[in-house]
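One chain of protein is taken out of this complex; the other chains stay put.
Labels A and B are assigned to the chains in the order they are written; within every chain, residues are numbered from 1.
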Amino acid sequence: MTGVLIALLAVPLAAGFLGLLGGKRVAPLLAVLGTTAAMVFALLLALEVNPGDHTAAVDLNSTWIPSIGVSFHIAIDGLNAVLVLLTTFVFAIGTWWSLRDPELATPSYLFLLAIGEAAVLGAFVAQDLILFVLCFDLMLLPFVLIAARGAGGDGEFSIGPVLLLLVYTLVGSLLMFVAAVGLAILTAKNTGQPVTFDLAALYGATLAPSTQRWILLAFLAAFLIKMPVVPFHGWFPGAYRTMPLPALAIFAAILSKVAAYGFLKIALPLLPDAVVDWRLVLVILALVSIIYGSLVAFTTNEPRLILGYSSVAQLGFILLGISSLDPAGAQGAIFQSVTHALVVVPAVILLALVSERAGGVERLDQLGGIAKRAPVLSALFLVVVLCWLAMPGTGNFVAEYLVLLGQWRVAPWAAIIASIGVVLAAAYALRFMIGAMQNLRGAAVPEHGVDIGGFERGLLALSIAALAVVALVPQLGLRPSDAASRNAVYPARSLYESQKKAGGDEAVAGVPAEDQESTR
Amino acid sequence: MSITWYLAVSAILFAIGLFGVFVRRNPLVLLLCLELLLGAANLALLAFDRHHAANDGSILAIIVMVVAACEVTVGLGIVVAMHRRGQPIDVDRTRELQG
Partner (left out) sequence: MTSTVGTLAWLVLLAPLFGAISIGLLFKQLSGRAAGALATTVLFTSFALSVATLVALQSEPEESRQVTANLWDYAVTAGLDVKLSLLVDPLSVIMMLVVTGVSSLIHLYATAYMVSDEGYNRFFSYLNLFVFSMLVLVLGGNLVLLIVGWGLVGMASYLLISFWYRRKTATKAGIKAFLINVFGDVGIVLGSFLLLRHAGTVDYLELFAKAEGAFAAHPHDLTWGLVLILLGAFAKSAQFPLHTWLPDAMEGPTPVSALIHAATMVTAGVYLIARLHPLFELSDVAATVGVVIGTITLVMAATMAIVQTDLKRIIAYSTMSQIGYMVVAVSAGAYTAGIFHLMTHAFFKALLFMAAGSVIGAMGGVQDIDRMGGLRKALPFTFACFMIGSLALAGLPPFSGFFSKDEILGGLLERGDWYTIIAAIGYLAALLTACYSFRAIYKVFYGDLNEETQQIADGHHLHFAPANPSTGEAEDYEVGFPGKEHHTAEENLPMKVAMGTLAFLAVVAGLLQIPHVTHVVGDFLHPTFHASELLEQTEASTSTALLGMGLGTLAALLGIGIATQLWLKKPGSTAGIQAKLQSLHTLLSNKYYVDEAIDLIIVRPFRWAGAVFERHTERLVTQTAVVGGSSGVVRIASALVRAAQTGSVRIYAAVVSSSTAAILLYALVVR
């Protein structure tokens, strides 16, 4: 099975590279083969996971740079199994969709997507801190390059937004790199062992709370910017506007989830004291993202930004689940990552199809009445919108239910505020659908429209089939990560609970809290 | 002859070459001055060789001469290309590398 694990990373990369060498005629075929193979491998690996066990199901550990303690350690466990499968699925659909436009899907573009896929998969399966950071940084570059193709010179966009995306995200990521190195070195000092970046080794030795705090700050910089979370979201409107839609589908769906995964894999287990100290800050950031993102999604007239701001809100839910330090919240966060990604991909496809039927215009106030001219598109749009707003009965609802449940157990007031976001989600999603599809014909929509063709129907059918699976049997997505998510929040959670108990005893015994802490 | 004289000549040549690089604006003259610099270095190398009865300096001098030849070729080619495009043959006026 370790062979399959290596193949998971190597095959799409090889396919992309060979496509680059082979040229225009060979590249598309190789891309399809590569992404399909990756999906198959991911499925095989996911089936290996034992739900009750939080340790790795498939593990590969080989030395890489022993002098600084970096090993090439990758593994599939409960936490990342479903996410890996999700990644391969999203990249597959995104790549196949890109092939529709030969001008876009050049061999270099496909190679860039392949690098992206390998990097994201690498980030998910990495069990070594440097490997994770490396993949985290690497996964951004292909998308920056893809976004930049249309920029500058005679392209429509200026290079500014792309640079903003690159620099803003990289700053966070590089801070994380520094923190990672610091973490390993300080841990080595604490334990007296040689420096190692292997996560399994780092889990055991926790650092002093004050050290943890600045390390967490750096990690937060990387993750919060990536997700993005208000107020670190300044980069995304520009990026969303300039990236070609197939790449945007992948970018919006997957990259933010690596940040969420990073929280559960690295931040929570390794830095529990700091996480508990800053739990409230995270909760507030999550709530602000949910409400702010939903409100702007409700007001803005650009479909891409509606999607973008709604993603900010949904990522806010994920952060809410993570910051609840509760197994239900963590499960909700992971499942929400899956269901959100599964919704974003068809949503972007629909966005493209809608704008096609409006002469390329991407303004909501000029759309309308497309349902009459394209009934099949309208029906599929409806299904996706219902999943998007997390209507009960969809997988997205189960995820939000779990997130809210987790947060309720810790801070009921936060769950109540977050549920305003649920109502707002229905508002902006329906506003989008009604504005684009229903009412009378909009200014940009021609009188006679064409319904969607077989290729798009197939892509959408696949995405909707995936959504249907998580809607009918959410347990499939929840079971693998059950033990792993509980394990991930355990250090922080037990710390939080012991602090609460100490606080409770203080009320009874009359001992001030500071004295309690020093005895801990 | 003591080595000092050779080194003095070499220093003087070097100084003249350096001064030329700083002051002259014509790229051809600039290249000439660069040659002076390289020649001065060569002289110093050979002088030390003679002084220490070794061969390393000579070998290095030959390498320098080869590099100088290549560099002059490329340099002259650039100057000719500039002239062909009607650009001014003046080092101060060619600022395209300005950031």
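FYI, a residue touches a chain if its C-beta (ideal position, glycine included) is under 8 Å from a C-beta of that chain, and two chains touch if they have at least 3 such contacts.
Keep in mind that what you see is a predicted model, and the values were worked out from it rather than measured.
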Across A:R100, A:R213, A:R363 or A:R486, the one contacting the chain not displayed is A:R486
From A:Q331, A:S355 or A:S463, the answer for touching the chain not displayed is A:Q331
Cross-chain touch to the chain not pictured, restricted to A:I6, A:V40, A:I68 or A:L430, is A:L430
Contact with the hidden chain, among A:H54, A:R149, A:H233 or A:K257, goes to A:H233
The listed residue (A:G69, A:G406 or A:G449) that touches the chain absent from the view is A:G406
Contacts from subunit A to the absent chain lie at residues 160, 163-164, 167-168, 171-172, 230-231, 233-235, 237-238, 292, 295-296, 298-300, 326-328, 330-331, 369, 371-372, 375, 379, 382, 386, 389, 391-393, 397-398, 401-402, 404-406, 408-409, 412, 415-416, 419, 422-424, 426-427, 430-431, 434, 437-440, 473-475, 478-479, 482, 485-486
Note that subunit B touches the chain not displayed via residues 18, 21-22, 25, 30, 91-92, 94-99
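Note that in this section only the chains that are shown with their structure count from here on.
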Subunit A to subunit B, mean C-alpha position gap in Å, rounds to 59
